[in-house]
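First the structure, then my questions, so here it is.
Only one protein chain is missing from this complex, and each of the others stays in its spot.
Let's turn to chain A:
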């Protein structure tokens, strides 16, 4: 059965814009209204992060948003409570993203079942090992129609990329450079890597993320991929706008709507 994510990937060829934000940030109850707002702004899909105290792959911005969210009272049970009416209000695909430890405490299968129940389409757990996934969890993702999303990086060997492609559904999250989240470096040095992955003719499309922070990096990334994910740069804007989300519109539009910028 195709879920929203797979349908989106197959629809047209316009570069997809996906936004990452941390659940429960900047305020505990922002999770759903923010999703609605982003859908209205023409964002194609969402990665919603559930916070962890020790996010190893994240830079200072996402770390700080996670700590703030935890302080605000965000937990997995609060999140699933908030997401109960997700599908009454939001139609675009949603991927939940976060580290394995909170999931283990909730129970991996209970977590996946809760995801399916509220209409989450994919799950990305960066520290979930592939073999562990295949042995223990794959059948549950399949049974529940949840797309397993995995990362690939510039250092991932070709054979392993193929292996990840075999196990992924929906899309693969292509990390733009050797970096934690939030780098603001130019990505021009990465074109050889982007070309190499594009040439592999993988089963799944790739969305490129980590360090996508402006029009230039977005366009470069989407020249070689199905779409791109904006995370830290969005969190930074969100923090700066202090609740007035209309002020986020120009920031979001630069990824979409050339006329507004030029």
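Brief remarks on what is shown
Basically, contacts are C-beta pairs under 8 Å (C-beta built on N, C-alpha and C of every residue); 3 or more make two chains touch, one makes a residue touch a chain; residues count from 1.
Simple rule for what comes next: contacts and distances are computed from a predicted model.
The chain not displayed here is annotated in its UniProt record as "Multifunctional fusion protein", chosen from "ABC transporter ATP-binding protein", "Osmoprotectant transport system permease protein", "Sarcosine oxidase subunit delta" or "Multifunctional fusion protein". Interface note: of A:179, A:214, A:237 or A:254, the residue touching the hidden chain in the full complex is A:179.
Within the full complex, the residue among A:153, A:214, A:237 or A:253 touching the omitted chain is A:153.
When the whole complex is considered, the residue among A:36, A:113, A:127 or A:219 that touches the unshown chain is A:127.
Residue-wise, the contact with the chain that is not shown comes from A:77, picked out of A:7, A:77, A:91 or A:223.
Touching the omitted chain from chain A are residues 51-54, 56-60, 63, 67, 70, 75-77, 99-106, 126-132, 134-135, 138, 150-153, 155-157, 159-160, 163-164, 166, 175, 178-180.
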